[in-house]
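A single protein chain has been removed from this complex, and every other one stays in its place.
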Amino acid sequence: MSRRGRFVAGGAVIAAALAYLIYSGVTQSAVYFVTPAELQAAPVAGKVYRLGGMVAPGTLRWEPTTLALSFTLTDGKASVPVRHHGTPPDLFGEKRGAVVEGRWTAEGYFSATQILAKHSEEYKAPHDGEPAGYKGMMKTLSTDGK
Amino acid sequence: MTADHWGYVLAAYGIAALALGAYWRRLVRLDRRLPGRRPR
Partner (left out) sequence: MSIARVLGWLATLALAAGLVMGFGVAPREATQGNVQRIMYLHVPTILVAYLAFAVVLVASIVYLARRADAADRIAHASAEVGVLFTGICIVSGSIWGKPTWGTWWTWDARLTSVSIFFVVYLGYLLLRGAVDDPERAARYAAVIGILGALNMPLVHFSVYWWRTLHQPPSMLKPGAAAMPPSILAALLVNLVAFALLYAYFVVKRSRVLAREAEALG
């Protein structure tokens, strides 16, 4: 094999290895969260999940004195009651996207250790109607995370 | 209404300014250290 040929072959091997590494690294974090419907289909008590959905309107309760937070996450097909102890991030609110980390409990609610607010790609000038976040979140939920 | 977090904004722009400034100064220093500077 010529010098050039070996160089090309070596490059191809490195390329394949690198592509594989990158791909496997990303796909491991690819299913970043499960949806309420996926969780409800096969809930395992005590298992750690990352759950993503929209905070259902009228379900958010927060006690600033005890820091007890409860709400329902929904994807339009199923909903999951979530409880948490702490202060949620700024963008967290009803009709907005959120991703929560925690465990599904035997008592039938999701006990979250961390609350993350999911932002949409929409930006708005002040007094521009509906809070951004809702549409983008629903879009994410409708695409199937492979 | 959400808080503004000006401290975070300042930190982000401050760190960026420091990084860009440090890189620029490195370029200038490398340039000066080399012999045979071309007329500018």
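Structural remarks
A and B are the chain letters, set down in written order, and residue numbers restart from 1 in every chain.
Just so we're on the same page, a contact is a pair of C-beta atoms (placed from the backbone, for glycine too) under 8 Å apart; a residue touches a chain by one contact, two chains touch by 3 or more.
The structure presented is a predicted model; accordingly, all values stated were derived computationally and were not measured.
Chain A residues in contact with the hidden partner, per the touch definition given at the top, are 11, 14-15, 18-19, 22-23, 25-33, 52, 88-92, 99, 114-128, 131-133, 136, 139-140, 143, 145-146. Taking the complete complex into account, residues 1-6, 8-9, 11-13, 15-16, 19-20, 23-24, 27, 30-31, 34-36, 38, 40 of chain B touch the chain not shown.
Just so we're on the same page, only the chains that are shown with their structure count from here on.
Centre-to-centre separation between chain A and chain B, using Cα means, comes to 35 Å.
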